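One protein chain is absent from this view; the other protein chains keep their places.
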Amino acid sequence: MTDIFRDETPLMSLDDDTLHEECGVFGILGHPDAATLTALGLHALQHRGQEAAGIVSYDGTKFCSERRMGLVGDHYTNPVTLAQLPGDRAIGHVRYSTTGDAALRNVQPLFAELEIGGIAIAHNGNFTNGLTMRRKLIADGAICQSNSDTEVVLHLIARSRSASSSDRFVDAIRQMEGGYAMLALTRTKLIAARDPIGIRPLVMGDLDGKPIFASESCALDIIGAKFVRDIENGEVVVCEIQSDGTISIEAFKPQAPKPERICLFEYVYFARPDSIVGGRNVYTARKNMGINLAKEAPLEADVVVPVPDGGTPAAIGFAQASGIPFELGIIRNHYVGRTFIEPTQSIRAFGVKLKHSANRAVIEGKRVVLVDDSIVRGTTSVKIVQMIRDAGAREVHIRVASPMIYHPDFYGIDTPDADKLLANQHATLASMCKYIGADSLEFLSIDGLYRAVSGAPRDPQAPLFTDHYFTGDYPTRLVDRDGISNVRQFSLLANNG
Amino acid sequence: MTDIFRDETPLMSLDDDTLHEECGVFGILGHPDAATLTALGLHALQHRGQEAAGIVSYDGTKFCSERRMGLVGDHYTNPVTLAQLPGDRAIGHVRYSTTGDAALRNVQPLFAELEIGGIAIAHNGNFTNGLTMRRKLIADGAICQSNSDTEVVLHLIARSRSASSSDRFVDAIRQMEGGYAMLALTRTKLIAARDPIGIRPLVMGDLDGKPIFASESCALDIIGAKFVRDIENGEVVVCEIQSDGTISIEAFKPQAPKPERICLFEYVYFARPDSIVGGRNVYTARKNMGINLAKEAPLEADVVVPVPDGGTPAAIGFAQASGIPFELGIIRNHYVGRTFIEPTQSIRAFGVKLKHSANRAVIEGKRVVLVDDSIVRGTTSVKIVQMIRDAGAREVHIRVASPMIYHPDFYGIDTPDADKLLANQHATLASMCKYIGADSLEFLSIDGLYRAVSGAPRDPQAPLFTDHYFTGDYPTRLVDRDGISNVRQFSLLANNG
Amino acid sequence: MTDIFRDETPLMSLDDDTLHEECGVFGILGHPDAATLTALGLHALQHRGQEAAGIVSYDGTKFCSERRMGLVGDHYTNPVTLAQLPGDRAIGHVRYSTTGDAALRNVQPLFAELEIGGIAIAHNGNFTNGLTMRRKLIADGAICQSNSDTEVVLHLIARSRSASSSDRFVDAIRQMEGGYAMLALTRTKLIAARDPIGIRPLVMGDLDGKPIFASESCALDIIGAKFVRDIENGEVVVCEIQSDGTISIEAFKPQAPKPERICLFEYVYFARPDSIVGGRNVYTARKNMGINLAKEAPLEADVVVPVPDGGTPAAIGFAQASGIPFELGIIRNHYVGRTFIEPTQSIRAFGVKLKHSANRAVIEGKRVVLVDDSIVRGTTSVKIVQMIRDAGAREVHIRVASPMIYHPDFYGIDTPDADKLLANQHATLASMCKYIGADSLEFLSIDGLYRAVSGAPRDPQAPLFTDHYFTGDYPTRLVDRDGISNVRQFSLLANNG
Partner (left out) sequence: MTDIFRDETPLMSLDDDTLHEECGVFGILGHPDAATLTALGLHALQHRGQEAAGIVSYDGTKFCSERRMGLVGDHYTNPVTLAQLPGDRAIGHVRYSTTGDAALRNVQPLFAELEIGGIAIAHNGNFTNGLTMRRKLIADGAICQSNSDTEVVLHLIARSRSASSSDRFVDAIRQMEGGYAMLALTRTKLIAARDPIGIRPLVMGDLDGKPIFASESCALDIIGAKFVRDIENGEVVVCEIQSDGTISIEAFKPQAPKPERICLFEYVYFARPDSIVGGRNVYTARKNMGINLAKEAPLEADVVVPVPDGGTPAAIGFAQASGIPFELGIIRNHYVGRTFIEPTQSIRAFGVKLKHSANRAVIEGKRVVLVDDSIVRGTTSVKIVQMIRDAGAREVHIRVASPMIYHPDFYGIDTPDADKLLANQHATLASMCKYIGADSLEFLSIDGLYRAVSGAPRDPQAPLFTDHYFTGDYPTRLVDRDGISNVRQFSLLANNG
């Protein structure tokens, strides 16, 4: 998968062949700069969602909410906006839509006023029984305002008969299935929860003795917070400000324990290279993928060229393992404006060139190895190969630092329909290679990938990771998909200005 | 009450001494230009609310909603916006906030997806048991997204066990008390309802055989629709598109009948002069108020000057009855920009002058009678009198075409706290006159007002109109006010970008 | 001319039949709140131009300029904007474009840096030799950045060999012909000038001993400044801050004296009713027009109805002189949004109804006299008459408080092409009346108009006013029009973002 257009959301629609994850979350309790720190944490998590961002704070009297389309830095660095988020506790969210369209009413955190006081929730992941639960609630008189399946959790909390907000929260998540890393903010509590097998990541940090939760450790680094530990799969952590100002922290597992299976794509593509996910540095894992790839699919060539920026760590590994020089053969234009989203047709035709150009001087007459992190539909790969050939390459070989993708995701990754995936459109590797126009094409094996991340090959009896997109081995039930109605439409309301 | 700043919402905050009503509603069923006609109807009702406007349409497949802060003409004349409201049925709403702050989430129509299909509602008026019902619903697990008490109706509809949407609607309004003119749009029905004593107005019209409902008849005139009749107090009218395209209309009264008591302030100030409210022309009623005022409080003077624009009809009546010439002694600046809302202090100090100026040539050396429609707090009257004196008036007399206001409203009029009302701040008329700085001050009597509108004095046993602001005679129970908790705060969520 | 859409610029394009004047000017020297006072003065002059507004101030070190499209109140009440206009001297301008399109580069005041220091100028009026001079300058190597003919004056000042800025200013205006009221601001001077026959108005005021100049006296009233006197025709007044902080004021007439002939349309339509123009109150003049009209064209009728707002003073006069009751038979909607400028065709079709509605109760079955201030093309009159007939009038008579318009203006009034004028499209009054659809149509005579304003009929040998639109008697040469090239295009540059 090339992440050619990864850093500027709108271009997705222009020339995109990547997978998208829906969200990143951040929360902090007891710090006087809660909203500012949340904004910084979300900025560090921006790679997990560039479509919209929201923050909810509580100042001891009222909950305050700011939700905006666009980047964190576009809104949440404004003193006026931050001033509207007073208080020493806040949670925030960056999103990329999977379920629910992009309308502002779907931007998280979502808030509800309950009998016991307000509650805000922020969610990374996807429920595999979200639609089913939503239909039940509506039949029972609930009113849904957003398209987001996160709202279902809010309704379940509202309808719980438990006394405390944290008990109600646990009641609610017990009824949900799928992958989630979720934060909740009540008047006195900051609650964190991770799904039973831990598909989506969630870490705990500490800043001046105040608890922090974030999707990735890079959000701790930006504010100088200490990494404490990963939230475990199936774990709920409840932090509460006591009447004397101290903060209590209670952790428990309300559901029967299962083995952890974190999503492999966090290592392949989603997480930031400097993050520690599941105790493993992402950059090192990616470089190992390139090293293993060089061993599995060696070749003679003159230069190793990364497809920027996703392929760079693997390309460095590939170059070191193969001894072939690493060169910047593709130059990236950092200035792609947001509004390229709806260019004229005449400009759209320039596609990949708007963001990349071949560096002819290091390509002309050379045997080039392009190293990419993954390939989804292959559409961008076709254009990249053509661009490299136009620049005079003698041979173009593609090495992909992950296996072929065959199956859709239901846990928060926005995958194209299965029949659009390159691996499903071609019967053989040779056919794929021909379609892309390369001289050779090789993918890293699933065992090679497992080894790069964990040091050991995949154990089919007890795989360490969620890997169904490669293997078809879904780690949970798929209630909505396998139910009687596989309706995709979430709401009858088309737009909502 | 001077309506000096009536036509530009933001100025309200600058130098305002008026009452505000919250809403106007409009709906049409079966017409191919439903959204455009709704926009025009709302434009004609703009005087009933300038803060925000919304339209919901249904095109046979989906409900479409556009809700915006600002004037109808600012948004709903845009082809792009109207194109997002397809379908042959629509309801719309202009609002001035009474309960619920100005945030977009409170802008009506409100929409909910029910098990039986979507429903949108638009409401003019206020419930006297809205808070009480809201608390009950939240205790029962409902989630409130808006601050609007209209949302309560939506929850009651969602929770009704009746089969049809119109039965559910009736179930809901039966539980609500207060003043309301309400419209609902479902997939096939347009429903109109007026509260049991008919406090807020609602008329039915007809355009090319298609039913229309609107708060005032002027909304029918602008689109060339015929006036059919007033919706009666306590009446519900259900219009439904049948499978053959014809429209059935059914009217009924689900609650025990009571005598009608329409709000007197519709005649004094709110309704547009060219509207027919309760069968009576508003302009004629206001002119009659001036005629009666001239009889009740005659004086010798040189010129009759209206306080524009609210006082003009009464001033014409006063001039004709008194024989004193009518002159434009106050000139209005029509170009007050919207953004005067937050002027610098140096500009704010110019207050009333930003919108009005004395026309010295017709005032200098004259005995001036200023005719105004009503006085609320008197703050603007003080400035107007000073301005007239500065222009060289020999004497300044004020004649107010309605009685003194003593009591707050709970049916959709935004009144200041009782102790802010001029009538409650001064023990005597002489004290009020001195405060305002006039040479004399007289108010129309309640009987004079009744006679101007209906031809007969007030019957204390069976008053024809809702008139508690003058008399203290509230026409319904005040459940929220008299309940155990008189909490005003509707939501813990302070803002919601 | 009906001013139906006068108060909201954009509607001009919708359904407009008015004349437009290009500008209003305001300047003040030596007052610490110079920019704020200028903003207020421009606000009071907003009726002279709603398209754009600009202010230039000087703070002792640098000139500061803010120029914006839109109303004064939209921008210049913002503390941030005003803070960017420091200093104790400023001039400002509101404009309606005659020559020069609406682009920001044409918004005044215009500024130039000269060898002797910066100078800003603001101009109301139009030069009859502007194009001719512009061509000469360009041939001589001048670069024109705006389309405005005011820029020509700036070039002439820049090229003058006189030592002082005021001498250079005089050198420049001596070369220009036409109608102008002009202000200039240099580092130490505020200069005012009026054309040799005084077509456009300009008054001098005083606030706390500081000199003020403004197009109309209403701009003095709003800030509580004293009216000092009219600037005389052909006069230049130079105010200068001396080194000791005192202000010197010098007045002189650099050109041979001619009799004053102020533009009659200032009285008929442009000036605000409360202004004193040439020593005469505008409201009183307009009421007199109605009185004279009632004498010249009497009739039997039931109600006198003003076409709001321009026709109201004349209608009051007409009613008083004729004894026919004055009634508000046309109700105006004050809430026409700015963005009605580009409505959908379906909304555009509602034309005049968007802003006015007939008040049926005072019209139905009546013989109605509509009083308007003037008629230009007659297009709106047709719609107004139809609206009144639709409301059930038995007869509709039109009385126009000024003569027929036959000739275009070249002094700052934006007139349609001559062949579009109603008076030129019909050979007889009867034909006009039939076109408009009225039962009778009468215009005030030129002598009746002169009498209403000055008390005496027109002296053809020495007319007191500029009146060519009625009479064809142009008061100056028309150099551009009668020159060898009557090119209208001012610039080859089409747009300039």
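We just call them A, B and C in the order they show up, numbering each chain from 1.
The rule is simple: a contact is a pair of C-beta atoms (placed from the backbone, for glycine too) under 8 Å apart; a residue touches a chain by one contact, two chains touch by 3 or more.
Here the structure is a predicted model, which means the values were calculated and not measured.
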**Fill in**
Missing chain -> touching shown chains A, C
**Per the touch definition above, residue among C:114, C:299 or C:382 touching the missing chain** = C:114
**Request:** Tell me which residue among A:54, A:141, A:234 or A:313 touches the hidden chain in the full complex.
**Result:** A:313
**Message:** Can you say which of A:266, A:327, A:467 or A:480 touches the chain missing from this structure?
**Reply:** A:327
**Prompt:** Considering the whole complex, which of C:23, C:133 or C:154 touches the chain not shown?
**Reply:** C:154
**Item:** Residues belonging to chain A that touch the chain removed from view
**Value:** 6-8, 33, 36, 39-40, 43-44, 46-47, 50, 70-75, 77-79, 82, 218, 221-223, 272-274, 276, 281, 283-284, 309, 312-313, 316, 320, 325-328, 331, 333-340, 342-344, 346-347, 350, 353-354, 357-362
**Contact set of chain C toward the excluded chain (per top definition)** = 62-68, 84, 104-105, 111-115, 117-118, 138-139, 141-145, 151, 154-155, 158-160, 491-497
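One rule holds for everything that comes next: only the chains that are shown with their structure count from here on.
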**Message:** Given that chain A and chain B are copies of one sequence and touch, is their interface built from the same residue numbers on both sides (over half shared) or different ones?
**Reply:** same
**Prompt:** chain B to chain C: how many Å between their CA centres?
**Reply:** 37
**Item:** Chain centre separation in whole Å, for chain C relative to chain A (CA means)
**Value:** 61
**Fill in**
Two or more other chains are touched by the chain B residues none
